[in-house]
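Reviewing the structure listed below.
All protein chains of the complex are present and in place, except for one that has been dropped.
Right, chain A next:
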Amino acid sequence: MTAKIVRVLLVFTTILILGFYLPDLFRSRFEKRAGKRLLYYSEVKRDFVFSEEVYDSLRQANRMVYYDRSGNPLTENEYARLLPFDNARKLKMLGMMPDSLMGEPLTQEVLRSVRRVMLIGDRGFDFALAPLFESCPGHPGVDLPHDLFRIGRRGIEFIDAATNSVDTRKSRIFDEALREAGFRAPARDIFGIPSTIKSRDDGYFVVDARGKLFHLLMVHGAPRVKAIDNDFEIKQIKCHVPGEIYCHIFTPDNELYALLTDYTLKKLPLGKNNGRFMLTYNRYFRSYKNLGQDSSTMYVLDRDFEPVDRCAIAVNNYRNSPAAAAEERIFPFRIMLTPGYAHFIPIPNPVRQFWPVNLFFVLLLVVVKRLNRCRLTGAFHLVDLALTAVFGIYGFIAVLIFPNRY
């Protein structure tokens, strides 16, 4: 009896392993590169334009097509002219760069104002240790300090990198400054840019034990702490290189706030989203493109974060392909590891898609068992059939790998 129960556990383990590897194997064999469909906001036209990769059966190759929101086709050059920030080099080479934009000369400085940032609401692992840079070093750029800081139950502690010992004097000075600002240790999270590859340091944003947000900097070696009045819970903060925004803040519901350098918090008028945005901003607009699995939605805001326009498009991806339909019919689910391998995520397919295949494997298993002269009414043979009925191809393979014979 024990051996039979162990066998069922091994069958379950094998089902899990097959659910992890087989769909990937299927995709690597049958997945065709899906045609890309991209969405941009034209600062020239003040409307959305699109590019799409389509299959040209005559040339037997993919080619790009361009069109505007009304579906009017655009040539590649027309399309590039509508997006001067994205095609600056090409337009200059062709001598097609517009002279002005929105009544302002389109200078090199204006063109350089464009920035692209990925905003992701989910948190990865963080050491909760970071170097606190001098924010006014007296020269451009930042210098790497000789210590790291942590904010644990004992408050802030500076650890000397060379000796791995706590600098008690510096720790006490900064701890007092934090306490005076109303900070309560330990820190829940510390957000910032711990790299020296930046023109200036804007310090760190620290969430205290009560969820309150504080801005911590070191100016001329002394602490500077500013309490920020956040009336929402903080899930994630994406800090930016020096500019007019310190950071973007995600709440647990993926509402997005921008913290300006005057400590004003602006709630962004973005709809329901999955917490994954591609932010592009320039002197005129900020566009937040929410990257979904089936669709892409772009919200365009002006410089004051007021809504200008929005557009959603369906993304042609693997899920709409014939290979994906076949995958849904063959496999009852697949298991994926998240990037960074933090979680196994089972992704079930619709039962209406895979039940005929599962039924086929149940019948096949009955035939195999009959050929092996098994008594099908035995409890563990029925378990095998039930596992195959639920887990389809995975169950079928797994129960055959571990023979029901002792």
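In this section, a residue touches a chain if its C-beta (ideal position, glycine included) is under 8 Å from a C-beta of that chain, and two chains touch if they have at least 3 such contacts; residues count from 1.
The rule is simple: contacts and distances are computed from a predicted model.
K.L.:
Which of "Response regulator", "Branched-chain amino acid transport system ATP-binding protein", "ABC-2 family transporter protein" or "histidine kinase" is the UniProt protein name of the chain not shown?
P.N.:
"ABC-2 family transporter protein"
K.L.:
Pick from A:T196, A:T261, A:Q293 or A:N320: which residue touches the chain that isn't shown?
P.N.:
A:T196
K.L.:
Give the residue, chosen from A:K272, A:R373 or A:R405, that touches the chain omitted from the document.
P.N.:
Touching the chain that is not displayed is residue A:R405.
K.L.:
With respect to the chain omitted from the figure, which of A:G124, A:G141, A:G211 or A:P350 is a touching residue?
P.N.:
A:G124
K.L.:
Could I get the residues of chain A that touch the absent chain, sorted low to high?
P.N.:
Residues of chain A in contact with the hidden chain: 2-3, 6-7, 9-10, 12-14, 16-17, 20-21, 124-131, 144-148, 150, 159, 161-162, 164, 194-196, 337, 340-344, 401-403, 405-406.
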